[in-house]
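Here we show just some of the chains, and they stay where they sit in the whole.
Letters are used for the chains, namely A and B, taken in the order the chains are written, and counting of residues starts over at 1 for each.
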Amino acid sequence: MDIDPSKILVRYNVQKEKAQTPEELAAEMYPKEEPARTIAAAIFDGEEDDVIEGLEKAIEGGADAIKLIDDVLMPGMKIVTDLYDQGVIFLPNVMMSADAMLEGIEFCKDQSGSVPKPKGKVVCHVAEGDVHDIGKTIVAALLRAAGYEVVDLGRDVPVDEVIAAVKKESPMMVTGTALMTTTMYAFKEINDRLLESGMKVPFQCGGGAVNQDFVTTYELGIYGEEAADAPKMAAAILSGKGLAQLKEMFHKH
Amino acid sequence: MVKRYTSQAYKAADDMVFGKSVYPVKSELGLEVGAGYVTAEVNYAPRPEAGVSKEKLVSEYRRLTTDILARAVQIGFPAISLETEHVEQMTNNPTWGGEIAHVQKTILEEYHEEYGIKCGLRHTPGDIREDRDLLALIGPKYDKLMESFEAVADGGADFLSIETMGGKEILDYSVLRNDVPGFIYSIGCLGGMDMEMIWTDIRKIADKKGRIAAGDTDCAQANTAMFIAGGLLDKNLAHTLAIIARTIAASRTLVGYEAGAQGPGKDCGYENTIVKSITGCPIAQEGKTATCAHADVMGNLTMQVCDLWSNESVEYHGEFGGTSVQCWSQTLSMDAALMNVATETGNAKLLRDMFMLSDRYRDPQGYILAYDNAYKIGSAIVKDGNDLYLRAKNAAIETVNLLTAADNKKLVMSKFELNALADAKAALEALTDETDTFMSDCLEKYKAEEPRFKPEANYKF
């Protein structure tokens, strides 16, 4: 027995797919000049060796290693995350591109011997008692891919440790992930302890168990629906948005 | 006077099947009901906290509508229908219901445009024609109700429904007293009279606004009986009596169609198989995937000839798998997918029969609602289709006959159920054949026994 499935289901993913391939779309976005173009393509392909090779050539050609980070590597990566945001490419591509780009940054640092100022620092963690860390790993990866320094506390992180890390690192934002209805309450406690210590740092929370209604019950909380919201929120903070504005941006109702 | 049904739309019970009706209806966004496929009809109730203001309510419906549509496209369902059963505020303030219909329809339009998903929207204003102590079927509340229908039709609701309450004051009395003549009077006669009035007006509004007058259900009476009857071990009402109330209800629900309704009939009308056999109009049904709302003993059977498949109602809240509306709508749509596979592979009737056999012998109610027996009840109704009393009585008598004739190795009834059946039989046999006599006897009897009964005001006696 077989069936013509067209009457019983619709493959909306196929239907919605762009006519152009991701490669074609990416190629349109690459910078015109070399070696930026080759390096961007190498980042898109997730080919670390090609990234390094491209950077070597550029430095040989007289480019400043640290400036390459901002002028070539970051814009190259942005093509990748933009395509991800548009739904054209998938997460593993972003992860592999990010790996390649981060290798490139390391290489540049080594070459110049100096350390560039990162865009900002973010502390990421999974709630105490919770081992579900893939969402957090994605959040951290996307933040790194967008040029932020990530202090990844891992999973099952006691409240004390989060507070200590915030005191130590003074991050621009904190993220929390919880997949279990039992563990997410730790976020409230973190909120209270941060406020007690006078640290009014935006605290973006997400993960399967977490919803906006819960997050709005504590002052510093901003709900993060999907991992890509984390770099977006970091960018919003850099552009000067305060708690109220962030809530307006990221809360759906 | 409306035109009564005196024959059935189907020549034979076996011609009835899920997903197909004789007279399909079409929503604005491409959903065809009863045109060859079954679609999920998702139902939901706002959380209590959301009822405090219009803004909160609108936001609640906006969220849950988006949730349902987002899930539908994620899993690849070709169509989906939504039903909004009003909470009281939404009907008593017609602009509230109207705005919510509009907000929901806008979301459906967006999804329809982006993904091509076919969508339907039903709005079901509450029957607000009730004072604290009395039914007040005619008067200012009636006018408010019609305003509500206008508002939701303007807002974009494709299908207009209501669960009317005519006759309920007498049913509430008789259902606790095994009073089968009372069932006939309350459901078949009083209920039918009220339906005729209200559905004539709903159809007018539907025509004016280009919407579809969908249909009613005897929720207020037959479902009350079904719930009081409860599960196998409950002891509040014999299931043999609950099913008599149900078949009488078919005669009543039919009046909606006689006065202009076109389907899809309302989900909780378990009498709908009977009704469909007469009208040929599409119906919604609920059953095993409405356990969120209530328990019954006919979970699969009610799928047998449904056109929309509903979860009756679920409070909007979170579950591990998403929000409650997402969970239940996905399960419903998967049930629908199975039925549609059966249709596409030429096995619809076989699957229908399996659904039916799952519950045919589980309970006297399932036995009678099995489509072959349901069809026979339909025949009994149309035999005297022009007389509300006689056709309701016919339905009751045919029910008793079918149960009595059932193979008692398969449909094993308890002594209790059999006794109640025997008593019902005796009561039915004692009934007059004269409608006028019955009507005046009942009027007298219930005026004396039930102070809440206001025949003049409510039924223009």
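The rule is simple: contacts are C-beta pairs under 8 Å (C-beta built on N, C-alpha and C of every residue); 3 or more make two chains touch, one makes a residue touch a chain.
From a predicted model like this one, the values you see are computed outputs, not experimental measurements.
Summed over the full structure file, the protein chains occur with the copy numbers A x2, B x2.
The rule is short, and it goes like this: only the chains that are shown with their structure count from here on.
In this assembly, the C-alpha centroid of subunit A lies 51 Å from the C-alpha centroid of subunit B.
The residues of subunit B lying in touch with subunit A in their complex are 37, 59, 62-63, 73-74, 76-78, 115-117, 318, 320, 337, 340-341, 344-345.
Of all the residues in subunit A, the ones that touch subunit B in their complex are 1, 3-4, 7-12, 15-16, 181, 208-209, 211, 252-253.
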